[in-house]
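Missing here: one protein chain of the complex. Every other protein chain is in place.
Note that the chains are named A, B and C in the order they appear, and that numbering of residues resets to 1 at the start of each chain.
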Amino acid sequence: MSHNSFGHLFRVTTWGESHGPAIGCVVDGCPPRLPLSEADIQPWLDRRRPGQSRFTTQRQEPDQVRILSGVFEGRTTGTPIALQIENVDQRSKDYGDIADRFRPGHADLAYEIKYGIRDYRGGGRSSARETAMRVAAGAVARRVLGEGVRIRGALVQMGPHGIDRGRWDWNAVEGNPFFCPDPVAAAQWEEYLSDIRKAGSSCGAVIEVVADGVPPGLGAPIYGKLDADLAAALMGINAVKGVEIGDGFAAAALTGEANADEMDIADGLVSFRANHAGGILGGISTGQPVVARFAVKPTSSILTPRASVDRHGKAVEVATRGRHDPCVGIRAVPVGEAMIACVLADHLLRHRAQNPDAPDTLRLPRN
Amino acid sequence: MSHNSFGHLFRVTTWGESHGPAIGCVVDGCPPRLPLSEADIQPWLDRRRPGQSRFTTQRQEPDQVRILSGVFEGRTTGTPIALQIENVDQRSKDYGDIADRFRPGHADLAYEIKYGIRDYRGGGRSSARETAMRVAAGAVARRVLGEGVRIRGALVQMGPHGIDRGRWDWNAVEGNPFFCPDPVAAAQWEEYLSDIRKAGSSCGAVIEVVADGVPPGLGAPIYGKLDADLAAALMGINAVKGVEIGDGFAAAALTGEANADEMDIADGLVSFRANHAGGILGGISTGQPVVARFAVKPTSSILTPRASVDRHGKAVEVATRGRHDPCVGIRAVPVGEAMIACVLADHLLRHRAQNPDAPDTLRLPRN
Amino acid sequence: MSHNSFGHLFRVTTWGESHGPAIGCVVDGCPPRLPLSEADIQPWLDRRRPGQSRFTTQRQEPDQVRILSGVFEGRTTGTPIALQIENVDQRSKDYGDIADRFRPGHADLAYEIKYGIRDYRGGGRSSARETAMRVAAGAVARRVLGEGVRIRGALVQMGPHGIDRGRWDWNAVEGNPFFCPDPVAAAQWEEYLSDIRKAGSSCGAVIEVVADGVPPGLGAPIYGKLDADLAAALMGINAVKGVEIGDGFAAAALTGEANADEMDIADGLVSFRANHAGGILGGISTGQPVVARFAVKPTSSILTPRASVDRHGKAVEVATRGRHDPCVGIRAVPVGEAMIACVLADHLLRHRAQNPDAPDTLRLPRN
Partner (left out) sequence: MSHNSFGHLFRVTTWGESHGPAIGCVVDGCPPRLPLSEADIQPWLDRRRPGQSRFTTQRQEPDQVRILSGVFEGRTTGTPIALQIENVDQRSKDYGDIADRFRPGHADLAYEIKYGIRDYRGGGRSSARETAMRVAAGAVARRVLGEGVRIRGALVQMGPHGIDRGRWDWNAVEGNPFFCPDPVAAAQWEEYLSDIRKAGSSCGAVIEVVADGVPPGLGAPIYGKLDADLAAALMGINAVKGVEIGDGFAAAALTGEANADEMDIADGLVSFRANHAGGILGGISTGQPVVARFAVKPTSSILTPRASVDRHGKAVEVATRGRHDPCVGIRAVPVGEAMIACVLADHLLRHRAQNPDAPDTLRLPRN
């Protein structure tokens, strides 16, 4: 058991605080002989990096990752891979005024009650800065999954504003500062978020991640279900309050007839007529795309003063200055992708251990 | 790591198939000297038991639990508690016609591809019958939590039909066959579900569980967050497709101002003006009620034939006869409660291990 | 984490007390489609069964194992395998006089201080009766390992009396009541142990277990080493006080030259000139026989009164009547074999997960 690790066979342990000297992680269980270098990891970090548009925090962190172990002559060795990023642009004085007061919506009070001590600078351990290491670990997980598995995320709702799924275009996702797959919505969001930002306010978001090419058979009943592990992985991202697989909450309103994903077979290969299940049945991947969504609450750091208390038990008002994302959901897109990559990599190894001769396709009869 | 265990310090391992001789579980890590007997567990099982109204499966299972170890002279001993229920009313012949064909929406195909073998009778290991042991384990978890923690669930949506929260009455929950807290809605649902049942169809549901009296400080950043573990526990229940904590997906549409749960202090005790967070911030309980919701898809066993395939790779049609719940979400209410009890008990022990002197209340200053 | 489970991918959880209604275990992670029935397990239990000679306890337990889940139509399904044995010949009244007093050398006082409660009947959870389930689990592990791996144990020392290794004969092991590989020593031990038994005394023993056919590559540096896991598995058997791999403590007295197992190669296959290492280097199996030894202390239940204390803090004398093995080390032989089988099965699955294309032989070059 560990508080700061996730995964079992592909296991990631992260460490570090927002304003400490560095953050890092240890990726354990990665198979040997996979090509890996900093250049394989850096592009994913760059997507999550702050300060790239006016819609994310202006903290300037180059987020240069270093591999400190587990790779020899450009290939993984099967031993633990230590990754590390120096913190560069800490501005801890920004946080002096919250050393003693608890920001509503933040983890401040919870940490104080639990631990009786906290590194308040930039949120310390509870800062979203930690998610950089998830993204780095996710890059390694993608290597484990191989090129046949493609994991892509998109923002499908900003504040109250959704998208038109008829306009979904994966190519559009990298073309706007929101990872929005609907270019029209992206333009509207730009205006909406500018107003939010100028007002010192914030808004929430919904992210959707789709994993194509996931082999069938990943997931272990009853308490190692793939969807259960995905739910934990996504709910564990900072500020997430809801998780859905496939149709999610909308499935509750369907009839059994409408919800059943009927199957066909051609040349021995099974195909599905729909994907209400989001690629998972009975906790096990079906070979269809794995579809997950998660809801991010609005950034709790806002300029408007809110009623709160301080460590000494005094009533106070708190307004958070510092540098913040008006919509943390945006940068949660690469984080969500990375978490899903890690969960899939873990389950791929677990599946392989117990079922080394299971097929990678939906071909029937199995043998 | 285990496929069939959950929890860490309060750890539950279940076993058994729908039509095997028995089902059971081992509860490990329970503190010693807690009063425990079958009579403490049976009432919770009776709430989940099938065949109690025409809206649940007509399979008649007395679900009599036996304690086989870990209890001596009426008290727990700190050693593993084995619980067991005999299966009585298996009608395996009902399932002969699905031995070879995969029911859409069920785990049949996924098991076949993964394992190359499955106990098809009644769904085997993937049957909701296994959830009886979760309820039994949950009864032990309630003992660990003590009487100060109250965990109650309710059905808040059946098919497309919600409730009027203004009429919420916990007393009403036990007064209708749906665990519905709104008596008016319950009456309407009765008609709706009768129609569904007669048509051989099915519908989904949304369940809400509220845990009062949860001490602050439960939950371990970053990868042992209380909400992450709750999400996994609930998503791992059969047929669940979505999980929310507090405002859940609705939080995405709020501004930071609206979402912040402001705090007051009186006589040194912190209180909150709202509970958008659902009792959890930064993955740690705040002392407010923990509020979780989960969505259950419609029962996949329906009378209407659906297109599918069989083990030999032939296209077939499948209509499921057998005995089934038209809305499995109903009996998911006690299961959801039990899972939350288990997660809370686990985190209580974990919290206590690392923070033995942490307070049970929100009194400030902490020392 | 679990107090009553061992293994990771091949994971065994046991439960039950000496005088409860039954004992049992859950074997989780077993690969699917392996042939398995009670008849595959029972012979191993019969070897460990009490009451088979005058040198083991006269408690008469048929130790009939039942498979309650995880097997369908004679083959494993990949779901948890529940095994159970009824307790039949409990004579709890034998233990009434130790309800309040702590037997020296036993776990009585330690349980009292730790838990404040204990099932004193027959030692409760700390009884060697629990080891029956280890033997049952070991039988399943042997299935996982396959017929190429042979695990055999023998008693190599009884009290102060060793064997002549020049007379080692595996066939002799089943021909005497001590699992002794040296027929001459066995005859001498018979006389020695008769005297011990008549005097109401007891003696210790040393057991050696050899596993042939173990594929190279099992074991995971740095904290999942095969020898470390073997050491834990063997030290965790009741009454064990020491564990050795290969030359063990004798290796300390060697020079580096004497200790090095030199290698040869013929037809591409590596062979070793010696096996001081006991088949494990750097925590990883080398393909040589894995050799482990463990020391069992004398049975603590003896007739001679010893000074002790009782629960109320009074000085008392304790003499243990009941039915006991004069040398518990004898029945530890099948238990030691079983533990090693479980550890090897676990590591086989772990190795396969991370290194699916690793070779099963010492052929060079590897590719």
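Methods note: contacts are C-beta pairs under 8 Å (C-beta built on N, C-alpha and C of every residue); 3 or more make two chains touch, one makes a residue touch a chain.
All of these numbers come straight from a predicted model, not from anything done at the bench.
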Full-complex contact with the absent chain, from C:22, C:163 or C:284: C:284
Selected from C:48, C:125, C:143 or C:331 as touching the chain missing from the view: C:125
Contact partner of the left-out chain, one of C:45, C:154, C:211 or C:296: C:296
From C:14, C:57 or C:176, residue that would touch the chain that is not displayed: C:14
Residues from chain A at the interface with the omitted partner, ascending: 1-5, 8-9, 11, 13-17, 20-24, 26, 28-29, 32-33, 66, 68-70, 72, 75-82, 114-119, 124-125
Absent-chain interface as seen on chain C, which is shown: 1-6, 8-9, 14, 102, 104-107, 109-116, 125-126, 130, 157, 159-160, 196, 201-206, 216-217, 219-225, 227-236, 238, 240-249, 251-265, 268, 270, 273, 276-278, 281-287, 295-302, 304, 306-315, 329, 350-351, 355, 357-359, 362-367
Residues of chain B (touch criterion as defined above) contacting the omitted chain: 1, 8-9, 29-32, 78-79, 221, 349-350, 352-356
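By definition in this document, only the chains that are shown with their structure count from here on.
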Averaged-CA centre spacing for the pair chain C and chain A, given as whole angstrom: 45
Shared interface positions of chain B, touching two or more other chains: 1-5, 8-9, 14, 114-116, 125
